[in-house]
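With one protein chain held back, the other chains of the complex are shown just where they sit.
Every chain is named by a letter (A, B, C, D, E and F) in the order it is written, and numbering of its residues begins at 1.
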Amino acid sequence: MEEASKVSRYLYTLIILFLIWLALTASLDEQELIFGFVLSAIVAAMTYPIFTTRGLANLHPKRVAYAIAYAPYFLWAMIMANLDVAYRVLHPKRPIRPGIVHCKTILKTNPGKLSLANSITLTPGTITLDVDGDDYFIHWIWVPDEVLHAESEEVHVEKASENITRPFEKFLKVIFG
Amino acid sequence: MIGVGVYLALIAIATLLSMYRFMVGPTTPDRLVAVDIMTTITTGLMVLFALYYKRIIFLDVALVYAMLAFGGVIAFARYMEGGL
Amino acid sequence: MISVYYFGAIALVLVGLYGVLVKKNLMKILISLSIMETGVNLLLISIGYVSGKSAPILSEGVKWNQAVDPIPQALVLTAIVIGVATTAMALSAAILIYEKYGTLNVEEIRRLRG
Amino acid sequence: MNEIPIILFTPLLAGVLAWLINVKGARELIGVIGAATPLALLAKLYSPIVSNPNNPLTYKLTVSGFNLTFKMGMLNWYFAVIASLVGLAMAFGMVSTSKNGYDWLFALISYTGVLGVFLSWDFISFFLLWELMTFASFMMVLKRNRHESLKYFVLSVIGAYAMLLAIALIYAKTGALDFDSIRQALYMDAMLGSISKGETALIFVLFLTAFGVKAGAWPLHVWAPGAYSETDQSYTAFFSGALSKAGVYGFLLLYILMGAKLYYALGTFHGHLTFAYIIAWIGAITVVVASFLAVLQEDIRKLFAYSSVGQVGYILLAFGLGTGLGFAGGLFHVLSHAVFKGLFWLVTAAIILQTGKTEFKDFGGLAEKMPFTFAMGLIAVLSLAGIPPMAGFASKWLIYEAAISAHMPLVAGAIFLGSALAFAYVVRFLYAVWFGQRPSDLEDVKEAPLPLLIAMAILAIPNIVFGIAPGLVTNYLNKALGGQIVGGNYYKLVTQTGTYNALTVALLLVVGLAIAGLIYIYGAKARKIPVTNTYQSGNPVTEEFNLSIRRNFYLPLKEALAFWLRYSFDRFYERIAQLSEDFADALREGFYNGNVQAYSWYLAVILLILALWGVL
Amino acid sequence: MLKRSLAIISILIIGYWLAQGLAGVPFGEDKMLVGHYYLQHVKEQTGAVNAVTAIVVNYRGFDTLGEVTVLFIASTGVGALLWRKKRGRTARTEGSVVLTTGVELLFPFIVMFGAYIFIHGHLTPGGGFPGGATMATAFLLLYMAFTIYEIPHKAFEKVEGIAGMSYVLVGLIGLAIGGYFLFDWIWQTWHWGSDNIGRLFSGGFIPVIYTIIGIKVGTELSGIVDNMLKEEVRE
Amino acid sequence: MNGQYASLLIALPLISAFFVPLIKGLGRKVVMAYLVLITALQTAIAGWVANEVYSTGKPIIVMAGGWKPPVGINLYIGHFAALFVLIIAVISFFMAFFSFKAVTVEPVDKYAMLFLLLMLGATGMIVTGDIFNLFVFMEITSITAYALTAYNKTGEAAEASMKYIVLGGIGSSFFLIGVALIYGATGTLNMAHLAQLAGAIDPTVAQVGLALIIFGLAVEAELFPLNAWAPDAYQAAPHPITVMFSALVVKAGLYAIARLLYILQNANGWSGVLKLVIIMATLTVVVAEFSALRQKDVKRMIAYSSISQVGMIAFALALGTQAGVDAGVFHMVNHAIVKALLFLTVGYVGVALGGTAIENFRGLGKRMPLTALTLTIGSLAAVGIPLFNIFWSKVRILLAGVEAGYSWSVALILGASVVEAVYYLRLIHTMWFVEGGERVRENFVIGVIALFLAALIIAIGVYPNDIWTIVQKAGQDVFNVANYIKNVPLMGVGA
């Protein structure tokens, strides 16, 4: 992933920070706005090199749209999964069959990988134990038979990925690349 | 209003349970997880308090708290795996 | 009347003191000291509390006579920072001790005596 | 500004100068001038003091918020002049014996201290100069022997602090620190009784301790032998002759300041004042114990040290009689002891300087080699042994008379026993050092140097003068004590029970000696034996049980006293010192044990005490 | 065991005693004396809405100056104690991409939020110390995520010193302008922001001092973290 | 000049400490010279302040931010504070010179900062007129002291520091509880205001609060048995810092005890607390003297001696009489001078001969005559020999003690003083009358400082009148609370 220009990266950081400022103050008082802008400009100048590589390209409408769409999708997945956990916790027999499985991702950028990992973690039943390159190691509370009894490593990864990473990747691939 | 009692009772039970895990362990990560949960619950509790007192300023406090707690948990986690 | 806050504060102080008095590990003693400090801070804050009154920030329609005592809160801010500073010093001393003595057991850290 | 500050501080100043300049010659010159000045000024002050007994010379100054008062009445003058006489002799002696600024500095500081003690008229200056005197004399000993100096110092400090506590108690009760006010307040209080019996007794005991240490009174005398021996012997002349009188003076002060109070508070015992009775007995015991111990010594310094202790015992005993005659006798003995014991120490200084030896076994036949010193020694021996017409006889005679008239026969017995013992040890000194065979290594011994001889002469003269004309002293003392206590004239002393005519005795003695001399020179037909002959009756002397006069001469006495000698206060104090050191170690190791948790417990315990004290 | 029992008995007695004392200052009752004065006058006298902040920076400025000093001492002291000829980080495991990326994304936000906290000190519960601590958290996270990360110590130390000096200077300017050390000349002499009470640009020198403190605390705490996380490196 | 400029006493050390990071690159010499310069400036300011206070006879009330007490924190620079701030500055100045020679362990820039802040802390404790501000300055002092104790980075240094931290931490926590209680009962923190309101405090609260406050301060003031940290800290700290500890830091703690005791003298249970302090002080003297008796390390021996003197000062200050406080203050001055000299010379021996064990002192009179001479003068002064300064204050204390009815304490203290005499004389004997090694060249500046202090000891010993006048004024400043209240321009909040 090639880097965007400094200006682009700076502006992107500035915009995001200013938006955050708006949210933080939750106020439209011009004093806050003026100060917030100045502050964002300063902080952005100091932090844009580590904050972003792609700059304004992040604000491509498609990406924004996918990101907005991802929110309810993810929330729903999360709630569903939480109910599943509720079942396992409340069930007197505590039906668990845990294990650590191996997935691969198609995402290339770090923010993408982060989002995927977080999404996985937040969805109950799975936690990202480690990420090493494209390999994700996931602690799974109920390893299904198809994954557990996969005939080969490849199949294992394929089945696991299908269950765990794929559902998120289709959004994240667009948002983060 | 269902009453403050129900939330507080649930939160109180939750806090007690995580306290129990913190005390009992048995491993250090167990205790850390308990702490992590406690901090999360406390953040929520602070937000509830903000509403109870009708002071929006307390939301800032909750956010600072969440942030410091995050830093703390990460620090402990990294310490445990020898990442410092 | 002893309120639950006072009780909690005193309890923390006493638990801290107990730790200092019985724990052999230096780190545990330092943690106990911190617990004690926390108790003291809680006590300070509790002393400034006035039933039914709000934080002493006079915005959102809070009038001067609807706020709790602001002084203890100001004091606690200072006390907390002082506690942090003490803890930082104590930790560095502990690091040094561990380096030189290879132990954190207080019964073995007594080259200076008599 | 009058003479008092000059009298007081000239020695100190001279000492500091001598120490700073520290050039041979200049040092000694400054020292001697500094030591002579007080005597000269005191002499000048004689007639104003005597003509104005009720209007003493006064000097006041304010230091650190304290009003310091110095007064020179007749008694003060008397003590001061004795001190400065001995001080001058010491200075001359030190010209010969002491070769460094250090000695001069501290000797002269202690001189100032002694004078100050005698002239102070309030407790702050008294204590200040008392401490100065103690400290300086201690430094003289410290240089030579740490152990003995420490013993001296610890006992002195205990004494000083006892005094301080007593002063503080008096101050707390009367609000006064100057002697006049205290005397008045305590006199009033004798009737009122607001100071309880117990408190009075406590103050008394504290003062007794303080002054007893300095005077070397039993059982606080243990420092004296070591300290007197382990310093420059010229200085010891002053140390034992003048400085120890500070303690004696303290006992006198006790009468002056709180006599009435002590009488009313403590009452009488068998017709005597209780407190005085105690002092008398302390004196008596001191006389007996010290004299016995003196007899047993093998080192001449130790001998005279114990002898000094014993002689001071006489003075205490005299004061303890509580009668006018007792005071007169005691005060006279202050003078005589100062001059004869001072002389003794100077003689000792000369002997040690010229021979480098201190033990009887190493001496013999020195009279030939050091005739002048021998003559001086003889005067001292006569005076000490109480042989007329020396000053020592006059004062002892007065004390004896006083004891008889005060109906204290046992005490009088102590005097008698002491005299007998004194005779025993001086005879040994006389013979063992000066006569008999002379060890071969003493062949080259020369007469003592001139300054030392001058020093001896300074002290020898008063021995004879006040011996022949004791009335000079008693007349003065009568005035000082405010009554016709001792009758007679310059040459004759008259008391209620007896009369002593010194002149007659002196004349008789001179005639007797003349006759004896003639007989010796013309009558005796003895073969002259060289005094270096080391054979005795043709037999070699066995080492282990040598009862020659030079070695273990009084061994049978020692064996007879073996049971009593087992009990030594000296060892008792050493044991206490050992115990306190062990205690110190235990405390240190136990309390400061290094464990921070233990230390935290100390905090908790204090909190607990606070809590219990609050809860209960 | 004996020790434990003794300790328990002791602390129970001490606790009982403390409780007795506390019974004399009943919980929840209004015990204010000077406190009332502050609440009544804080707005006109200092321009701050947050009475605590006004007390901390204005009324009891000496305490706060001392507090800043204490933290400075800690940072200096830790630096002195852990000083070695050559020091470096000796972490054994890398942070995963989750942590590193997360920290990178959070870093500007946390710094920003720290600034938000100290700049709003006179309006909300916050101020220089929590703001600075928040900023330091941002650096702490960098240390956690990146095993080779180090703050630019020299620059940080200088910033720390300059910030401290600035605080004292602000106080000295007050002495020069108003005749009193730590005098709030912005509010009391210049009357800046007096029509703005409750908005950002008010509060006299409180935001100024809190900014200084925030920067100082941020650099100090980061410095302490830096010192604690590094060990002696031997060649 | 405006009295408010006395705030420079606080501002200068602070701003100078903050400035150090900007010059640390210039090397050790520059940093040390800077330390000398700043302490000299501080001395000048302190001199000006002292002159102002003593010539006008009125205290300077610094009001931070222009707020009148009790709304604002005020500094109260009365006769006591003026005197002691000057002493602090002067001793710091001397120790800055000594640090040149004595402090070689890196990082010296940190040392310089901590040094200045230690000076600041002690100054602040003495000048502040607010009880919580006192706590803050006390913490500044003690945390700096923790750091400096461990500065040498040896195991012993760290150990000593840790002990100090643990005990100091407990002490300050309970002190703060005490402050909280007193605040809860009165609603104010200003000392003058507290003094006005003290009589009305609920008896139990007053008793607990006062006891806790004194407890906390007693740890800093090294009262037995809360002083176990002290000998270790004294021994392990760099030599100049030991001087600061004994001459300044502990004085600030003692002053704080005295100030708060008398401020709260109308509180219930006051006399009981007084009695307790007297008991602790007396035991401090006794235990410390005995502990010093057989020390093999001279620095540690003098540390114990210092503690015992501190006990004596605390005893005097807690007598509850004007005479006692005057005597205590006098002793504080004298002890500051004497202990500065003793630790300076002993420390210098440690630097020059590689340690402070008693063996190093053999024949010191020949090896380092100037050092030995001044050390001897200091020792004699410590023992309380006449014509040395301590004699006067010691006599004053003992007289005041018996006058106040504490004869038993005085007797114990005197008994312990006998022990003190013994160990100092052993030291003197070792220096002068035992054979030692080669002659060592002595440092000129340290020699001058030592001689100056020795001269001061003798000057006060020979002519104590002027200092006594000054000290009496300082003593009244502490004892006369009515005057204190009158001098603080309280604005009448609430009442």
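We adopt the following convention: a residue touches a chain if its C-beta (ideal position, glycine included) is under 8 Å from a C-beta of that chain, and two chains touch if they have at least 3 such contacts.
Assume contacts and distances are computed from a predicted model.
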> The complex has one chain missing from view, so what does its UniProt entry call it, picking from "Cysteine desulfurase", "Na+/H+ antiporter subunit G", "ABC transporter permease" or "Extracellular ligand-binding receptor"?
Replying inline: "Na+/H+ antiporter subunit G"
> Of the residues in chain E, which ones touch the absent chain?
Replying inline: 93, 95-96, 98-99, 102, 105-106
> In terms of residues, what is the contact footprint of the unshown chain on chain B?
Replying inline: 1-2, 6-7, 10-11, 13-15, 17-18, 20-21, 27-30, 32-34, 36-37, 40-41, 43-44, 47-48, 50-51, 54, 56, 59-60, 62-63, 66-67, 70, 73-74, 76-78, 80-83
> In terms of residues, what is the contact footprint of the unshown chain on chain A?
Replying inline: 20, 23-24, 26-27, 78-79, 81-82, 85-86, 88-90, 94, 96-102, 114, 117-119, 121-130, 132, 135, 137, 139, 141, 143, 147-148, 156
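Here is the rule we use: only the chains that are shown with their structure count from here on.
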> Looking at the contacts, which chains touch chain C and chain D alike?
Replying inline: E, F
> Which chain's mean C-alpha position is the greatest distance from chain D's?
Replying inline: A
> Which chain, with its centre taken as the mean C-alpha position, is closest to the global C-alpha centre?
Replying inline: F
>> Could you work out how far the Cα centre of chain A sits from that of chain E, in whole Å?
In response: 33
>> I'd like the Å distance between the centres of chain D and chain E, where a centre is the mean of that chain's Cα atoms.
In response: 73
>> Residues touching two or more other chains, restricted to chain D: which are they?
In response: 588, 592, 594, 596, 600, 604-605, 607, 610, 614
> Where does chain F touch two or more other chains at once, residue-wise?
Replying inline: 132, 136, 139, 143, 146-147, 150, 153, 158, 162-163, 166, 170, 177, 181, 183-184, 187, 189, 204, 207-208, 231-232, 291
> Across the complex, what residues on chain C touch chain E?
Replying inline: 1-3, 5-7, 10-11, 13-14, 17-18, 21-22, 43, 46-51, 55-59, 64-65, 67, 69-71, 73-75, 77-78, 80-82, 84-86, 88-89, 91-93, 95-96
> How about chain E: which of its residues touch chain B in the complex?
Replying inline: 89, 91-95, 99, 110, 113, 117, 120, 123-126, 130, 133-134, 137, 140-141, 143-144, 147, 229
>> Residue numbers of chain B touching chain C in their complex, please.
In response: 53-58
